[in-house]
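With one protein chain withheld, the remaining protein chains of the complex are depicted in position.
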Amino acid sequence: MSGFIARRLLQGLVVLVLVATVVFFLGRLTGNPADLMLPEDATAEDRQRLIEALGLDGSLFKQFVAFISSALKGDLGTSLRMRQPAIDVFLSRLPNTLAIIPWALLLAMVVGIPLGVVAALHRGRLLDRAAGTIAVLGIATPSFWLGIVLIFLFSVELGWLPSGRMGGPEHYVLPVITLGAFLTAGFMRLTRSSMLEVLESEYVKLARIKGLSESVVIWKHCLRNALIPVLTLWGVFVGNLITGAIVTETVFAWPGVGRLTYEAVIYRDFPLLQAIIILKAILILTINLVVDILYAYVDPRIRVN
Amino acid sequence: MRSTPWICILVIVTMVFMAVFAPLLTPYSPIDQTLRDKLLPPFWLEGGSMKYLLGTDAFGRDILSRLLYGARVSLIVATLALTAGGGVGLVIGIVAGYLGGTVESILMRLVDAAFTFPAILFALLLAVTMGQGLGTLVIAISLLLWASFARVIRGEVLALKQRDFVALAKVRGCSEPRIMLTHILPNVLSTFMVLVTLNIGVVVIAEASLSFLGAGIPPPTPSWGLMVSEGRGRIADAWWVSLIPGLAITALVLSVNVFGDWLRDRLDPRLRQL
Amino acid sequence: MTVRVNTNEPQLGLPAALSRAVAPEGSIAPKIYFEAVGEEEFRKKPIGSGPWKFVRSVPGDRIEFEAVTHPHWRGRPHFKNLHILQIPEESTRVAMVRTGEAAIASISPETVLSAGRGGLEVLTIPGTMQAVFQFYGAWRPSVKDDPITRPRVRQALSLAIDREQIIEHVMAGKAQMPRPFATFGFTDSLSVDRWKKWSDDAYRYDPALAKKILAEEGYPNGFVLKFANVALPGTQFMISIGTAIADMWTKIGIKVNMKHYEWGAFPPMQMGEQPNLTGWASMFRTAGRPDVPWRYNAAFAPDSTERLLGDTGDCQETCRKFLEIYKAVINERDPAKRTTLNDSMVQLIADQWIVVPIIEGMGYYAINKKKVGEFAAIPGRHELGDVFERMPHPDEKPWKN
Partner (left out) sequence: MSSENVLEIRDLATYFFLRRGVVKAVDGVSLSLRRGEILGLVGESGCGKSVTALSIMRLLPRSTARTVRGEVCLGGENILARSQREMREIRGRRISMILQDPQTSLNPVFSVGEQLREAIFKRTRQRKAEIMKEAVGLLRRVEIAAPDQRIGQFPHQLSGGMKQRVVGAISISGQPEVLIADEPTTALDATIQLQYLKLLKRLQSETDMAILFITHDFGVVARMCNRVAVMYAGRIVECGPVAQILERPSHPYTQALIASVPKLADATGKLTTIDGQPPSLMNLPPGCRFAPRCAHADPRCRSIYPSTFTAGVDHTADCWRLEGQ
C-alpha cells in the first residue's frame, strides 16, 4: 500500500515537470514572454530590465533551467495586476475554492450514485427514464447558463437565496448546484451502467443463494463493485471540477482560484496564469492521489499485492 | 429490452440534415444584421412575426438562420473533437491496459498529465496567444477528451484481461495485436459508446463554456454555445435569444444519449445471450 | 488649504492630470505616510485626499470604504459605509441590484434595456468615452499600396457607418453623435460648437457617397479589409460596435476579415514594428478628458505607443506638421492662440481620417431605487468615486451640481 502511494507520488512529480515544461514553452510560443509579463504602459527600458532579470536573453535551455529552479524555490513569478507573488495570490484564494468543491463532490455522490443504482434496478421502466432525463439535463446545460438561470429564479424572482459572493450557508446552495450538476449526472449515468453489469454477475447470484436480503445484495455486494469504474472516472471528473470552478466562480462572484483564473486571462496576467496552471496541476494531482487510495481501498485486487 | 428510439434518431438526423444543408434552408444569412429588427420575439409571441420565425438577437440577426448554421459549427466541433480525442483515447486505453508494464505506466502518466493540465485553461491560453478559432477549440477539446477515454477504457481492459477468453486466445497463440483487435476491442465498445454519448454533451458544453469565457468560436460565426452565451444577460427580457439554442443543445444531447444507451443494449454481448 | 505646484516649463496636461482625468497622477498622497511605510505597505493601506477613507480590501470580493467625518470640498458622502463589490459577470451584477444585495452597479449598454425592464433606475454619465476605429502603421512603406493608406478610402469607411443606428440599437439610445477625436462638449481651449457642427456633417451616414468614393479611388467592387475587433477593459460593448460597423462596411461591398482580440493580447501588438496591426483597421477607445494635446500626443507623436502618423525613424509630412503644432501648443500661454492651435491640430487629424470616432459613449449605472435616491453625475466623470460621493439616501432630495 505504502509502496503504491510512493509510486503515485513519484509519478506526480513527473507529471508536474511535464506540465511546467508545457507552460514554459507555451510562454515562448507567443514570442518573447517579456511582452506577456509587462503591463500595458511599460517602456522599452522596463522591457530590457525584465529580459535581463528573467535571463530571457540567454539560450532557451538556460531559460528553462532558470524557470524550473526558481519554480522549485517556490517562486512562480509576480502577478502583473496585483503586484504580489503569484503563488501568494493563488494560495490566498485557494481556501475559497476548496470550500465549495467538496460540497459539489458530496452532492454528486449522495444524489448521483443512489440515483444510478435505482435507475439500474428499474432498468427500462419509468423511473429509469426519468432519472436518465435528469442526468442528461445535468450534462446538457452549460454551467454558466444554469447558474444565471438559477440566480434569476431563486434570487431575483423568488428571493430565496443570494445571487452571489461568498457568505453564510445560503450562499453555497446555488454555486454548489451549478458546479455539481455535471458531476452528479456523470456519476448517475456511470453508476447505472456499471450497476447493470454487476447485477448480472455470478457472485450476485451466489449472494442471493446465501439468502441475503436484497438491500444487502444491492447496496453491499453490487454497489461496491459498481463503484470501481465510477472511481476511475472520478479522477477524471476532478480535473473538470477544478476547471468548472472557473465558470461557476465567475458567475457567482466567488473569490476563489477559478475566478482568479478568469481574471488572469481577461487581464492577460501571464505570470499569474502560468503559476495558476502549475499550482492547479499540483492540486489535482493531490486529489487524484486521494482518489487512487480510495480506489485501492474499494478494490482489493489493487490493494493487496 | 427497450424499443428503438425513433424520436431520438429523428432528432439526430434532423440536426445533421440542418447542419449539412444550412445554406439552402436558412431564410437569412446568419451574420447579416438588421439593427432595426433587433430582439424581436418568436412568431407565437405578441410582437413576433412570420418574418423571423424564432425571433432575432441583439443585432437583429435571424435566430433560426443562426441556429441552423450553429448546428453546423457545433456538430463539426463535436465530430472532429470526438474522432480525434476519442479515437486516440480508445487506442491508448486498450494498448496501455492490455500490454501493461512500462508501456502502460508511460501512457498513463501522459493521461495523468493531460488531466492535471486543465484543457479549458489550455484553450484559454491558446485563444489568448494564438487567437480563438475552430482549430484552437478542437485541439483543446480533444485534449480534454482523449485522456478520460483512455483512462476509462484502460480500466475496462484491465478487468477484461482476467477473463478466460483472453487467456484462451493467448493459448491459441493469437498475436497480441490480434487479441486486442478481436477480443478486447469488441468488449470495450459498449463502454466506448457510453463515453462517446456522454462526451458529445461534454463537447457541446465545453464549446459553450469557452464561448462564455471568450475563447470559443469567434463571433459573428454562430455556434450554439456562443448563442446561449451571447443571450445570457437577457433571460429577463428576451429569453428566446439564449433559450432557443439552449433547447437545441439539450435536445441534441438528450437524443444522442438515449440513442447511445439503446446502442449499448444492442452492442453488449452479455445482453444478447438471452 | 492650497497645494501649489511649481513647474520649470509650461505643463499643459497638469490641470487635467490633477482632475483625475488621468488616474494615477491626479491623486494627492500624504508624503510623510508614504515615505514612512513604503510603496508595498501604502498599496495595502492607501490614504488619499478623497471623501472616502479606505478601510480594507478583501481580494477578489470587495473593497470597503468609510465616509470622512470632516466636511470635504467635494461634499461629504451621504452614506457612512461604501463597499465596492467585484462582480465579474454582468447578469449577476444586475441581479444583485434587483435583489438589493447591491444598491448600484456599473453596467454596459447591452444591459440598459433589461435593467430598465427589471424595474431599475438607469443613471447615465455623458461624455465618458469615444469609441473609434483607427489605422496603425498606415504610413509604413510595407503597406503603401494598401487601400487603407488613402485618406479618402478611410473617409468612405466612415461614411458607411450609420451612427444613429448604432446609438439607437447597440447603445440602447444611451450614446451621442461623436465630435472629432478626443474632443467633447467640455473640452478646454477648443472651439467646441464649431466642431459640433463640423462633425454632425462629417460623420453623417451616406453609403452612396461612400461607394462613389471607393469607385473614384479605384475600388468599385470594394476590397478586403483586415479589422481587429477589441474591447478595452470596462467597455465590452465595443465588440458589439465593432461587429456592427463590420456589417455596415460589408453592405458597401467591402469584404471585412474580422479578428477578435482579448484586450490583453492587444497592447503587446502596439510595440515594435506593430507587424500584426500594420495595414489593419482596429477598434480603440479614448476616455473623456478635458484637454486635447495630451491624448493626441499619445496617439500621434513619433515616440508614442500608438504612433499612428509615423515613428522617430520615419516621420513624414503630416507627422512633422503634427509635431510642429503640438510643440507650439504646449508652449502657448495665451488662451485664444492656444484654442486656434488646438483647432488646427484637431483639423489636421480629422482630415486624415486616421482615427475615426464612431460614437460618444456614456457611463451607465443600474440603480435600485429602494436603496439610493436620484442624483446627477459630473459629465465625463464616471469613475466610481465621482459617482458614489453624490449618492443620496432614497428619501433625500436629489444632489445639486
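Letters A, B and C mark the chains in the order given here, with residues in each chain numbered from 1 onward.
The rule we apply is simple: a residue touches a chain if its C-beta (ideal position, glycine included) is under 8 Å from a C-beta of that chain, and two chains touch if they have at least 3 such contacts.
This is a predicted model, so every value here is computed, not measured.
S.K.: Which residue from A:T21, A:T133 or A:S201 sits in contact with the chain not drawn here?
M.R.: A:S201
S.K.: Of the listed residues A:R93, A:H171 or A:H221, which contacts the missing chain in the full complex?
M.R.: Selected residue, touching the omitted chain: A:H221.
S.K.: From the list A:G3, A:G74, A:G168 or A:P300, which touches the chain that is not on show?
M.R.: In the full complex, the listed residue that touches the missing chain is A:P300.
S.K.: Even though one chain is hidden, which residues of chain A still touch it in the full complex?
M.R.: Chain A touches the missing chain through residues 123-124, 200-203, 205-214, 216, 221, 224-225, 228, 298-301, 304-305.
The rule is simple: only the chains that are shown with their structure count from here on.
S.K.: Please identify the chain with the largest separation between its CA centroid and the CA centroid of chain B.
M.R.: Relative to chain B, the chain with the farthest C-alpha centre is C.
S.K.: Roughly how many whole angstrom separate the Cα centroids of chain A and chain C?
M.R.: From the centre of chain A to the centre of chain C is 39 Å.
S.K.: Let me have the rounded angstrom distance from the C-alpha centre of chain A over to the C-alpha centre of chain B, please.
M.R.: Taking the mean C-alpha position of each chain, the two centres sit 20 Å apart.
S.K.: Could you pull out the residues of chain A that touch at least 2 other chains?
M.R.: Expected reply: 144, 148, 152, 156, 250, 262, 265-266, 268.
S.K.: Check each residue of chain C and list the ones that touch at least two other chains.
M.R.: Residues 91, 118, 262, 264-265 of chain C touch two or more partner chains.
S.K.: Give every residue of chain C touching chain B within the complex, in rising order.
M.R.: 90-91, 94, 110-111, 113-114, 117-118, 165-166, 168-170, 239-240, 243-244, 246-247, 258-262, 264-265
S.K.: Could you list, by residue number, the parts of chain A that touch chain C in their complex?
M.R.: Answer in residue numbers: 31, 35-36, 38, 40-41, 47, 82-83, 89, 92-93, 96, 144, 148, 151-152, 155-156, 159, 162-166, 250-253, 255-256, 259-260, 262-263, 265-269.
S.K.: So in the complex, the part of chain C that touches chain A is made up of which residues?
M.R.: Against chain A, chain C makes touches at 43, 58-62, 85-89, 91-92, 95-96, 98-99, 101, 118, 233, 262-265, 267-268, 271, 305.
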